[in-house]
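The other protein chains are all here in position, but one chain of the complex has been omitted.
So, subunit A:
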Amino acid sequence: MIQWSSFMQKAQSLIDPANFNIPSLSSSDDNPSKASLFRQQFRLPDSQNPLQEITAELILPLPSSSSGSGETSRRAEKAGNRYTGRLHVSERFICFSTQPTSFLPSSTLSASTSWTGQTHGTGPSGNGFTIPLSCIRRVERLHSETNIFTLALTTWNGLLNKKKEENSGNQRLILQLVGSRQASERFCDCLKKGLREGIKEVDGLRAVVTECYSEYLLSGAKQAAKEGNDPDARPPPDAGLGMLFRYPGDARKLRDRSKMRLWVEYFRENGRNVTLVRQPTFHKLIRVGLPNRLRGEIWELSSGSLFLRVRSPKLYQETLDKFEGQDSLAIDEIEKDLNRSLPEYPGYQSEEGIGRLRRVLTAYSWTNAEIGYCQAMNIVVAALLIYMSEQQAFFLLSVLCDRLLPGYYSTTMYGTLLDQKVFESLVEKTMPVLWEHLAKFDVQLSVVSLPWFLSLYINSMPLVFAFRVLDVFFLEGPKVLFQVGLAILRINGEELLEIQDDGSFISVLKSYFSRLDESAHPKSENPKLRAITRFQELMVVAFKEFSGITHSTITEQRDKHKGAVLENIENFAKRTSIRNLGPESKRLSVDDLGTIYDRFYETLYHWQQHQKVLEEERKRQEKKKSERFSILGPPADREMGRVGLGPSPTHMDYDAFREFLAATSKWAVSDTPASARKDSSNSHGSFKGNKSLLWANRRQPADHEFMQRLYRKWSTDPEEGLSLQNVVNGLARLKGSPDIMNNINYFFNLYDDGDNGQVDREGILKISEALLFLSRRGFEGTITATQSLEDLNSPHDRENSLTTDEKFLGSVSAFIRRCFEYADPSHPENQRAAQGDATTEVTEGLDSFTIGDDEEEDLIDIDGDTSATKPPKTNTQTDSSEQNRPRSESANPALDPNNPLHITLPTFRMVVLADELLEQFFESYFPQSFHLSDHPHPAALAASSSLSSNLTTFSNIGSARPSPITANSGASVAGASGGIVPPGKGLRGVLDNIVTDGIRMAAEVKKRMDDAQRDLERSALGRDEEDDEEDDEEYTHRGASAAVMAGGISSWGAGAYGGDTERRGVREADRDLLEGAEVEASSLLDGKPDAELETSKTSHTAAPTATLDHDPKVVSKIVEFES
């Protein structure tokens, strides 16, 4: 008990999302983890986690002191810019922001599951810095009067270049930690550790940094190159296609030079690229628009894609090399659009531009196969490539898709649709009059605004202005798109109130966009006012008037609409995919298809969720050793699995298929006590480790050979798994036709391994096994045995006392016998004897099998034996096996493996149709045991309505029963658990056990044949074992198992059903056999004291005994589960 409870704790901790940053199992809490907010806030790679944080004051030298900041630290302390904020350290970064931020799991806000963070991961809009630890050259602790920790960080700013810069002082950041001594020390320790690791990465950093345009600019290389007197002069770094094909817009009009000068000044004072410190000027400089050659670098820096590039500078080229020459759907789609991306820009009228675009889109489609390629990405990337190198664009695209535009380009585009909903709701909130007007005239806003968001205004506004929007967007995040969108509508509000249809709506905005460069106030007296362009006006409205639209507004709105949007998409997907399932599916009703669809994806969803938990667990263990390697893949804490969210798995593997079947058919639900308990909704019920965690709260599916066959039959490629189409086709073939012949054929084909129209001996046994497996939970009223008046051998009242289930067992027994009886010899040419001889042999063998008295008794005895093993210590056990050996030997020729035999479809059909119950089984139960919707296809309905459907059935699905197939600890153990039947079930309980035993025996025998350790075999099967020694071939075992099987069933089943078989005119030989069995049965029931019958009687009574014996155990188990 103690162990169990400690285990429970472990299991719970495993799934408790609060303990780790793993996605929670419950869908209700889908708030992002602190770690992911932290990463978003500082735009860090996914490998980073918040380790330590502390309140601190950042002291920066005043701009004027820039010339000699090295020696002026003391002065700076007093006279510099001071910012109070929070200092964070992760594995590889040190970050500071004046925005209130707290991300540590231990911080006070962590307890609540509804925590979404103070900043919602806004992005680096505050003042501060995000610096890789590898970029810090030295950390000193400064002397201070009090106990306050004051650190001085010296960076590699400007020193990573080969070429020394003139007048560049060391960049020194003074940080005063505010906190307890302990907290400060902890922080410093963590920082120290990180710094030590960081040293290793300085070279990598150097490689990337030297390629930054800012370094080129500040190192004076540009100046030198111009003057042409520097032999080391290097070409400027790649700053996009603009360098070759000119940047869009008039550089003079854009005041590119003065902007550039301002940036150089800012870089000198505040560091450049990785060591840049954000001060208010930084934000202002971005708002006025970036200079052409620095645009790419600043985008990269503010979006954080630079850090990705620093982490894996070779990823882009490696990806291209790795997949060179390979084809994909994405590549086809990309090729279609290459010539249609910003075609008016000269760069894209040349092979150079097209080539760059092709490479970046292709490389990204390989690294993120889930997104692949989405139209609009071509336009966005084409725009990026004007200002940045292929590498830079590649990483920036990755940040765009993963973080800034989540779900926009996914295969369902749910992010796009969601943000349209968010935008609409913001319009409704901020401009109710306009909103009502649009609603009144049924103008759909999103038809206009969707392209704004999807292609970041790039093909809505003239390029120069779209880039200005992008400048701010990369720094401040997605809210910018909303602010600009709202501002556009606000500015055009009056005109828009006059429109009456989509057409005029669109044309108003079109003309507005075309005049963005005109004066906003052309008639104003004030020349300054006149100079303000419409675009400037737009920016002011967007960021002033709609400053209330923050990242958290967007986050809230997204959460609010997400459910509905996903549902819409999913309904659409369902509708479409059901409609496109092809002609086969028409045999099922639409409701049925809907049910299959839902169940299929539900199964996949759960399956994936569980696997993800396991995967996360595994990863977490690995992570303890090493950091996550892949940096580009989708973020670890991303949601997935829902159809609406994008590419979800489309194929079920066998295990998922089992789960699907368990939700469809009762027979596919496992019998293990853990899940059979009715209250297993208590998720603790089946925690037995990772594997059974998978089935928490759900029906645990069985695993049976029949299910494997079904899986293989349905799949087009078993490796790939089952698609929805496969499952629908499979079910359509089973349920879609009311024709019994179809069902019989189908079943036969399932077992026709050679695909040659033959099922061999083993197959016959497997079929019978499957029949028992499928029927072990009763027939749900779909099968009724008619009272057979011709049944002269058994008294009527006794006949009545047997239920359909019992009779069915008899039918299966008879089925095996008949199959062997009518079987054809296989491969006569392979026999040692001539064909005729072989046939006689087989016939003789069959005769001795079917007719011989010895055989019959033997069969009964085997049954007795096995049943006797249930109470493990039964005296008769060894006796009977000794006695029966000769007889079983004599029976074996009938099953001689040297005489392989098979049945063909017509034989199978005949045998099935010869038995009323089997006929009904195939006509109604089998197809109907797959439960779909309540509204089946009319055709299928017609078939089932003809059946009478109310007889003794059992609905004890909830009752505990043993796992028949997975009995893996020997016959006696399996037998023992096989006795678990709730008391009071009476005969039904006994029969359950018999059915179970039948299945178990067959399974057991087969298992043993593969078992190398023969010495473990005991009891009834021991005899077969010795037979084996004479002829150590597999077939012997199979044959023996046949005998066991047939015996196990016939002893109680054949007699009961004998009359019926006779009525259908089977061979005379049958009658002898049946009479024999009849005698057995009646004598058994009369209770004649015969040695052998004694044992078989025990078999009947043993089960209830076992039940009583083991019930206490079950109870105690239940107690354990509940504790």
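The rule is simple: a residue touches a chain if its C-beta (ideal position, glycine included) is under 8 Å from a C-beta of that chain, and two chains touch if they have at least 3 such contacts; residues count from 1.
Assume contacts and distances are computed from a predicted model.
Enquirer: I want to check something: the complex is missing a chain, and I'd like its UniProt protein name from "Vacuolar protein sorting-associated protein 21", "DNA-directed RNA polymerase III subunit", "Polyribonucleotide nucleotidyltransferase" or "G-patch domain-containing protein".
Expert: Choosing among "Vacuolar protein sorting-associated protein 21", "DNA-directed RNA polymerase III subunit", "Polyribonucleotide nucleotidyltransferase" or "G-patch domain-containing protein", the correct UniProt name is "Vacuolar protein sorting-associated protein 21".
Enquirer: Decide which residue listed in A:S258, A:N339, A:S514 or A:N756 touches the omitted chain of the complex.
Expert: In the full complex, the listed residue that touches the missing chain is A:N339.
Enquirer: Among A:C374, A:A542, A:I740 or A:L771, which one touches the chain that has been omitted from the display?
Expert: Selected residue, touching the omitted chain: A:C374.
Enquirer: Among A:T98, A:T210 or A:S446, which residue is in touch with the absent chain?
Expert: Counting the whole complex, the residue in contact with the absent chain is A:S446.
Enquirer: In the whole complex, not just what's shown, which of A:L87, A:C135, A:L285 or A:L417 touches the removed chain?
Expert: Spelled out, the listed residue whose C-beta touches the missing chain is A:L417.
Enquirer: Which residue numbers on subunit A touch the omitted chain?
Expert: For subunit A, the residues touching the absent chain are 333, 336-337, 339-343, 374-376, 378-379, 409-413, 416-417, 424, 439-442, 444, 446-447, 450-451, 454-455, 459, 500-503, 506, 568-569, 571-573, 575-576, 579-580.
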